[in-house]
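One structure coming up, written as structure tokens, with questions to follow.
Of the protein chains in this complex, all but one are displayed in their positions.
Going by the order they are written in, the chains are A, B and C; count residues from 1 in each one.
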Amino acid sequence: MKLLEYQAKELFDQYGLATPKGVVLSSGEGAAEAVAAAGLDYPVVVKAQVQVGGRGKAGGVRFAQNPEELAEIVGALLFSSLKGIQVRQLLVVEKVEMAAEWYLSILLDRDAGMPMVIFSPCGGVDIEETARENPGAILKVPVNPLVGVADYTVQYLVSKSGIGGEHLPALKNLLCGLYRLFTQRDCLLAEINPVAVGKDGTLAAVDGKIDVDDSALQRHADLLAMREAHSEPPLVTQARAFRFLYIPVGAEGRVAVMSNGSGMLMSMIDLLSKKEISVACALDLGGGATKDRIREAVRIVLSTPGVDTLFICIFGGITRCDEVAEGVRLALEEGSGGSKVVVRMEGTNKEVGQEIIGRTPQAVSAGGIVEGVRIVSEMLSASAGRRDAK
Amino acid sequence: MKLLEYQAKELFDQYGLATPKGVVLSSGEGAAEAVAAAGLDYPVVVKAQVQVGGRGKAGGVRFAQNPEELAEIVGALLFSSLKGIQVRQLLVVEKVEMAAEWYLSILLDRDAGMPMVIFSPCGGVDIEETARENPGAILKVPVNPLVGVADYTVQYLVSKSGIGGEHLPALKNLLCGLYRLFTQRDCLLAEINPVAVGKDGTLAAVDGKIDVDDSALQRHADLLAMREAHSEPPLVTQARAFRFLYIPVGAEGRVAVMSNGSGMLMSMIDLLSKKEISVACALDLGGGATKDRIREAVRIVLSTPGVDTLFICIFGGITRCDEVAEGVRLALEEGSGGSKVVVRMEGTNKEVGQEIIGRTPQAVSAGGIVEGVRIVSEMLSASAGRRDAK
Amino acid sequence: MSILVGTQTRLIVQGITGREGTFHTEQMLAYGTNVVAGVTPGKGGQRALGVPVFNTVREAVEATGANASVLFVPAQHLKASAMEAIDAGIPLIVTLAEHTPVQDMMLCRMLAREKGVRLFGPNSFGIISPGKSKVGFMAHSIFTPGPVGLMSRSATNCYETVFMLSQRGIGQSTCIGIGGDMIPGTSFVEMLPDFQRDEQTEVIVIIGEIGGSAEERAAEYIQAHVTKPVVALIAGKNAPKGTSMGHAGAIVAADGTGSAQNKEKALREAGCHIAQSTEHVVELVQELIRREKH
Partner (left out) sequence: MSILVGTQTRLIVQGITGREGTFHTEQMLAYGTNVVAGVTPGKGGQRALGVPVFNTVREAVEATGANASVLFVPAQHLKASAMEAIDAGIPLIVTLAEHTPVQDMMLCRMLAREKGVRLFGPNSFGIISPGKSKVGFMAHSIFTPGPVGLMSRSATNCYETVFMLSQRGIGQSTCIGIGGDMIPGTSFVEMLPDFQRDEQTEVIVIIGEIGGSAEERAAEYIQAHVTKPVVALIAGKNAPKGTSMGHAGAIVAADGTGSAQNKEKALREAGCHIAQSTEHVVELVQELIRREKH
């Protein structure tokens, strides 16, 4: 789960990392008063709280010289849409004077199987360009989680980057705090960009991104609560309630795919793409799906606008075919507006499952994934033909 | 460094492990008053604070029913000698009612390279007999120091020993405390025997032994200070002041051996033993000995009562031969009562060293360890001959 | 032969008395897997499906000489259970649970490596040597003994491939569920030496997917050490781009690592046969085995 900027900063605060003074607005009313109450001095920066790249260039970060400008910006930005995402909160902060901008993050490096610290003395909005054009300006150091951030880790960053030994204590403090946050809060990423370096050498987190491991959210009730503030497609939220993963794929498609693993979903999309069939969405059931869960899953994907064809591929070990079939039957019985479902399944209790599908209108069994793709393709042509014929 | 019982119990207290109420006496005066002030009820147990095995059987643990008996026992026991060690402190404790006696220890297992928990529901003075005769009654479990004591560790001890699941929380608490003590205080051993199991299931450490890694003492100032209370041969103390290890070997010997490693010392003793020459003491210089340190080392071993022959074997990498020789020369010059020193050395600056030995009276160079043993043997025969001639 | 699991396997089931644990222990027993013990804290002394149940893994190992363990425990308990098995000296541990916190597995993996333990999963179907032993919950009916050694990050793509292989009369030596999570206990490259050594295995199949560089590292090893033919499939060419991992994601993947293109290139250059679908995997394997025979 990716946190919004202001949520990331709440965590920074918890772990003793300085952030610029600021206030969160989730209503247009009384913005100037809230800013005054928080003790902010103008000029202030108004930042739309949305998880999109290039937020600044899209107009999501603006400067207000006085309360009037602030009110105007808040009115324009709050509840507007930025790159398709609704802005539900604004973060207003004081403008920070920076002698330098650094980049600092900790990423879970899947290849090394341990956290990796990334540091650059050239932080700020152009960090990705720097990564491409001057990779030497970006340092990467693995951190052994059985040891943690050691003195030599910080010494290396300071020495190799050339920022000057006087920064060592402050950088160590910042990195150790960020590392504690990273490990204690099950992060996949904890990023500060830029780290503002004040003229007196103090460091502050001016902007940040935190990505928390979804699988670990259950043990962080406070982080789980932060999801309330996020804007996400309603079907994603609906699916999550059942621990399904709903993945929007393309707005144009008529076909949804469903499976009990992301690998098969990817294969289905790859095969349908080869036949130039656009996929609208994919749903990963995870393992151990019961008929009730399957019913919900079918209902959710078929409620995707524009979708009238569902291709299910279940090769079950932990999933039982009879439960899958029963779930499909139940969902279609409850009403699905004439949508078709192609079911390919293999595994425990396969024959029972196929028998159930066989007596379910609107549902068809396929003998394999390739056959399933062929049936889907024929269905689409046939219905297109019917449409043409009308 | 092995702690005295009362010192071990001080550490148990620090780590939240219950110990019987008690008081330490280091003077015969006012024993009864001290016991009363500590709030102890009679009968009490008076325990001599010496590091010897079989202390109880040697009369080092006695029971007093009233202040008069206490005064008598204190008078007899304090400053007496128990198995050759002077008793400098007594620990007086209340007698503890025990429903059962367990054994619990954590030992640094050199073979596994990690701590090992040893537990037995049959604790008490006969634990070593149990180990021989009924090894199944003693459980050994390694603890991964990267993980610590886990729930399953305690579950195993409870389940396998059959003490009953009701003891799990208390045993877990005890073991976790002992493990924290073990790791935070750099122990080689932390042992509680017996663990007193009260009728209400509470656990208390009735007696305990702690052995702290000498190499780690520098980082535990409070433990280092505990050494003051220990009775040890004065030459061991003198040697330690220079970070030498002085090892008493046999009271009868005339020969001392000195080397820059325990391996060679053992070889020297093995070879001399073969010639039926008794060794009085051995001194391990460690590495990097300078002439000043060698001088002190020679002085210390030659002050061992009865020793008049010193065999030094230095095969130096980090030790330089010229420094060794110069140290020997200085020590002998300062007066050594006619003692002889045989020096075998090899390594850096060997020739210079041999030249110095060559012009030092009372000192002889040997070409090898075997030659050195032969020279020592001849010296002893010759001086025995001279003695006989007189 | 086959690798990892076989007739010599003496298996513990951790979580044997749970719903999934019971169902799949029954399946494993029916398949002929030698399940020697189960572990459920608090249920020691009972029997489940005729198998003795112990409170702790250590007791189970002492009593039965078990040499492998499979974990049917919820994701949130996986770390404790895996550590227990590692500490008890089990040399082969198979984890299955989905949604395991990644940092939990990260630590388990390091502890396993320190002890020289082979830890598989999580989010895996397990390991099967068809006709000998299954350790996991795979739908074993589709597997048949034969010459193909297969490992896959995806269970479903593996099943699909195996199903078609078996339909065409091509069996498998051992199939390994590497697992779909970010940090698997064991990755492709660590299993290649075993497949290369295994006499039964004639063709190696790697089913990878986008993300990470497990396939790239396998390619390096294959180039240097593997003489057997390798067929590889990378799923996810047309998958929607995930939302990026802050700037850090872009910085780390600046060289293209993780993309299907990069993986296919690396594997192709290492001499692997690149398949475009599970069906294509089967065709390539069939061709290679036919060639072998002539």
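The definition used in the following text is that a residue touches a chain if its C-beta (ideal position, glycine included) is under 8 Å from a C-beta of that chain, and two chains touch if they have at least 3 such contacts.
Remember, predicted model here, so these are calculated numbers, not experimental data.
Visitor: Touched by the hidden chain, which of the shown chains?
Guide: Even though it is not drawn, that chain still touches A, B, C.
Visitor: Touching the hidden chain in the complete assembly: which of A:142, A:248 or A:368 does that?
Guide: Looking across A:142, A:248 or A:368, the contact with the absent chain belongs to A:142.
Visitor: Pick from B:41, B:68, B:151 or B:214: which residue touches the chain that isn't shown?
Guide: From the options B:41, B:68, B:151 or B:214, the contact with the absent chain belongs to B:214.
Visitor: Based on the whole complex, identify which of B:4, B:93 or B:127 touches the chain you can't see.
Guide: B:127
Visitor: Need a quick check: the contact residues on chain C for the chain that isn't drawn.
Guide: Interface with the chain not displayed, on the chain C side: 110-111, 113-116.
Visitor: At which residues does chain B meet the chain that is not included here?
Guide: 2, 51, 53, 103, 105, 107-111, 113-114, 116, 118, 127-128, 131-132, 135, 138, 140, 145-146, 183, 186, 188-189, 191, 193, 209, 211, 213-216, 218-219, 243, 247-250, 259-267, 269-271, 273-274, 286-288, 313-318, 346-348, 368-370
Visitor: To test your reading of the contact rule: which positions on chain A touch the chain that is missing from view?
Guide: Touch with the absent chain occurs at residues 141-142, 144, 146-147, 150-153, 155-156, 159-160.
Here, only the chains that are shown with their structure count from here on.
Visitor: If you take the chains that touch chain B and keep only those that also touch chain C, what is left?
Guide: Of all the chains present, none is in contact with both chain B and chain C.
Visitor: Just give me the whole-number Å value for how far the CA centre of chain A lies from that of chain C.
Guide: Once rounded, the distance between the two centres reads 28 Å.
Visitor: Of all the residues in chain A, which ones touch at least 2 other chains?
Guide: As it turns out, chain A has residues touching two or more other chains at 146.
Visitor: Give me the residue numbers in chain C that touch at least two other chains, ranges are fine.
Guide: 110
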